[in-house]
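My questions will all concern the structure given below.
What you see is the complex with one protein chain gone and the rest in place.
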Amino acid sequence: MGEHEEPIQDIAHLGHVELLTPRPDESLWYFTDILGMEVVGEEGQSAYLRAYGDYATTTLKLTESDGAGVGHIAWRTASPQALERRARAIEATGLGIGWMNGDFGHGKCYRFRDPDGHAMEIYYDEERYRAPEHLRSTLLNLPMKYPKNGVGVRKTDHVAVLCKDVAKNREFATNTLGLKLREQVMYENGAAEIGSWMSSSAVHHELAYVVDVKNASGRLHHYSLWVDDQAEVLRAANILREHDIFIEAGPSKHNNSQAFYFYSYEPGGNRVEIYTSGFFVLAPDFEPVVWNEETRGTGVYWGAALPDSFLNYATPVIKDADEAPKPDAKVIDAL
Amino acid sequence: MGEHEEPIQDIAHLGHVELLTPRPDESLWYFTDILGMEVVGEEGQSAYLRAYGDYATTTLKLTESDGAGVGHIAWRTASPQALERRARAIEATGLGIGWMNGDFGHGKCYRFRDPDGHAMEIYYDEERYRAPEHLRSTLLNLPMKYPKNGVGVRKTDHVAVLCKDVAKNREFATNTLGLKLREQVMYENGAAEIGSWMSSSAVHHELAYVVDVKNASGRLHHYSLWVDDQAEVLRAANILREHDIFIEAGPSKHNNSQAFYFYSYEPGGNRVEIYTSGFFVLAPDFEPVVWNEETRGTGVYWGAALPDSFLNYATPVIKDADEAPKPDAKVIDAL
Amino acid sequence: MGEHEEPIQDIAHLGHVELLTPRPDESLWYFTDILGMEVVGEEGQSAYLRAYGDYATTTLKLTESDGAGVGHIAWRTASPQALERRARAIEATGLGIGWMNGDFGHGKCYRFRDPDGHAMEIYYDEERYRAPEHLRSTLLNLPMKYPKNGVGVRKTDHVAVLCKDVAKNREFATNTLGLKLREQVMYENGAAEIGSWMSSSAVHHELAYVVDVKNASGRLHHYSLWVDDQAEVLRAANILREHDIFIEAGPSKHNNSQAFYFYSYEPGGNRVEIYTSGFFVLAPDFEPVVWNEETRGTGVYWGAALPDSFLNYATPVIKDADEAPKPDAKVIDAL
Partner (left out) sequence: MGEHEEPIQDIAHLGHVELLTPRPDESLWYFTDILGMEVVGEEGQSAYLRAYGDYATTTLKLTESDGAGVGHIAWRTASPQALERRARAIEATGLGIGWMNGDFGHGKCYRFRDPDGHAMEIYYDEERYRAPEHLRSTLLNLPMKYPKNGVGVRKTDHVAVLCKDVAKNREFATNTLGLKLREQVMYENGAAEIGSWMSSSAVHHELAYVVDVKNASGRLHHYSLWVDDQAEVLRAANILREHDIFIEAGPSKHNNSQAFYFYSYEPGGNRVEIYTSGFFVLAPDFEPVVWNEETRGTGVYWGAALPDSFLNYATPVIKDADEAPKPDAKVIDAL
């Protein structure tokens, strides 16, 4: 963008994410009984879920499928006009699919694929959540009761996907969608773009692209849910361990983002992060932070180093010998 | 005790507490659905509960009754010999009632009353908890799964009772039972003993005597349950507020005990404390800490000052105009 | 704004705040030794401070003055063009003062007063902080070392001011500055606007207007600093109590904003809040939440109710009998 141009602010925030699961019942158990999310609707092979702090009716769509992975990633625009502007901009890149009627909880949307092939959509109209009596919070400004059962995730935070060419996808996200670049991992003196973290809002990152070491397309690295406090991450780890759910890494502190987190696999096989803290970005001229081989180190500030599976495992799974994580969890056994 | 004598260590720890409730179903809902305790048995008008960290099978007996209050307070001795020794010592004071067959979860016990009339018992034999398969923890050293639902109280911590004459009851507890004095509130240059906090173990206090401003006998001030972390107290406050359960005071930090806590009323009317931190006492020559009018101040180190109801309200309730707390909770309405 | 118009996004975030203090040395001790902020410059009667997470060089200017209060409140714009646009819009209201050369750490700014008379400014150019070697963080994305000494506040969060006419000031802030309305307290069936909370960013509120019960002008209610975790609020309360600094209210949880906080008085007399949690707003069509007499209650969700001084005390102090808080702190004695 030229030096006199003002930045695009058409995307307001990450709206919702669709996850695919070959084990819909177990996945639903994980997101509701364990994490404390609420089912607000079911249609066809899909269940629509929400976290207690979500203003939208639903932010997670869980769809039965042959394999795990991400179904689509949806962005809410700042206005109806912004929706039109972004649809035209995407269309101009040749990556557009077209307008669709809205899904459960939101109005018409424009579908497209990112350069790596992940399905995405943008939309503006959405149904604000109105809690039924028994789920109404005693706080006027909280859309739903703080859940007493389960982890109590507050909201969908971000999604991280793998891709063949990080630069190409990062350029699409920043130039065409208007996301802002936050952090990058660049190896080989900047020649190798290993990963880029971006956001449309003050949230540290809503979308990350990381290189797919298996050279596949359209895969999901992880889906991340926010809790309000570091202690809730620790409590969540206790709960997952007591229910034999595999924790792949953490609780630890990221250097990139400064967030406190752990990664688990939901029973369908998708990697799910429980996440908090980190920092928010308000500065209009925030300088992206670039990490290299040395400064990135093991990728954690303190706590458990990321295991090999963190690089090798993604969904859908590509069957080969070396990618298999070795979880101690019973739930994940049959994967 | 003479200067060459060694201290009595016959009582090992507070064993269990019986609460009386005129609303057994709602009280049970409070302790299980809200606080996350487990019912391990039912007999007659009583339910037997446990917290996930309790080594004993049960530490809370909940008994239907006309009014709220404490049924009895039970102490576990350090050995069978210690049980005999303490029974003889109590008998010698004339406060003994006699030997009884054990209740659910423990063996024979010796019953007595403290000088103010609260029923107490001592026992040694008790049934260690063996969790059924679905409640077995993934930690060998945890008697039961850490609960994912509800507050997740870990154990019974202490009980505080009111009495007419604190000095008399404190002397009985220290001289006859062998509890160690930890802290006191003494007004009027030491002439008025407002309260005394005692323990048989390293726990800061397991029993408190506080003067009954209504000059009644045998009443309960509060029953206290431990959680592991300050953040769990804050989470508990959110949960209670969302379920319209009256929080009388806190979350705040006591000056006496340094603990972080809040007080609520369970639906039967008994005051229940959620409690953590504070300090443990290991020194054999710990000097009791004495607070006066000035140093005690409002009784809190920081956070909400204690309201008038904290002095005036106890169970069983004595009906008069000025004692009524004014809770905003719906559950407590009909009390 | 008309239904087809898009919202103004010219203000990016609250930039910095100037506090006035009659006790500059003691105030500096409070913000540096106690809260852990860093002095980055001194000029004339002012010291310039920063918190460890601030991207700007300075976010707090502390200026010696006859009385306490707020010197000015500064907003950073989203771009140079946005600065020009907002300056023109303000000028058109007749509240403009004019362009000034930048202060320490930032470029030229446009000065004005809000309708109640509080001095404000807008600016775009600012000096990004570059830590000297001994303060450089081991995290590339953290502007300064996490402080090991003191409370460790991360950033300036918001400022709350009193005014005679909340509606008039709120309209100026939303219509002319383009801030978004988040929450309101409206009494008498909406006839009395007691307070309004607004933000230019995803932060819950960066500016609050609350009615001045003394009908004065230009006063400060409080200045608020962010910490990362609820436990840091509790630790901060311990530290302030150990150093005889008056805590007026809390630690408690606001219902408005859901934040966890406490209020103290810095030695100069200004109310300072230590603050965390709450929620961030990303939705472009967020519906302002309106509290009335009943739903607002005591103004806290749980914890200490707000004392009378919370309504009566502001800076500069207006001398009369009934406003005086009765702090137990020695530091505040001579006020």
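When the chains are written out, they are named A, B and C in that same order, and each has its own residue count from 1.
The criterion applied here is as follows: contacts are C-beta pairs under 8 Å (C-beta built on N, C-alpha and C of every residue); 3 or more make two chains touch, one makes a residue touch a chain.
Note that the structure is a prediction, hence the values are computed from the model and not measured.
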item: Partner chains on view for the chain not depicted; value: A, B, C
item: Among B:196, B:256, B:270 or B:315, residue touching the chain not depicted; value: B:256
item: Given C:25, C:43, C:188 or C:244, the one touching the chain that is not displayed; value: C:244
item: For chain B, the residues touching the chain missing from this view; value: 4, 6-7, 9, 12-13, 53, 55-56, 76-79, 81-82, 124, 128, 138-142, 183, 201-203, 228-231, 255-258, 277, 279-280, 282-287, 289-291, 295, 301
item: Where the unshown chain meets chain C, residue by residue; value: 33-34, 137-138, 145-146, 148-152, 229-232, 234-235, 238-239, 241-244
item: Touching residues (missing chain, whole complex) on chain A; value: 230-231, 234, 237-238, 241, 247, 250-253, 260, 262, 297, 301-305, 328
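We adopt the following convention: only the chains that are shown with their structure count from here on.
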item: Where chain C touches two or more other chains at once, by residue number; value: 230-231, 301
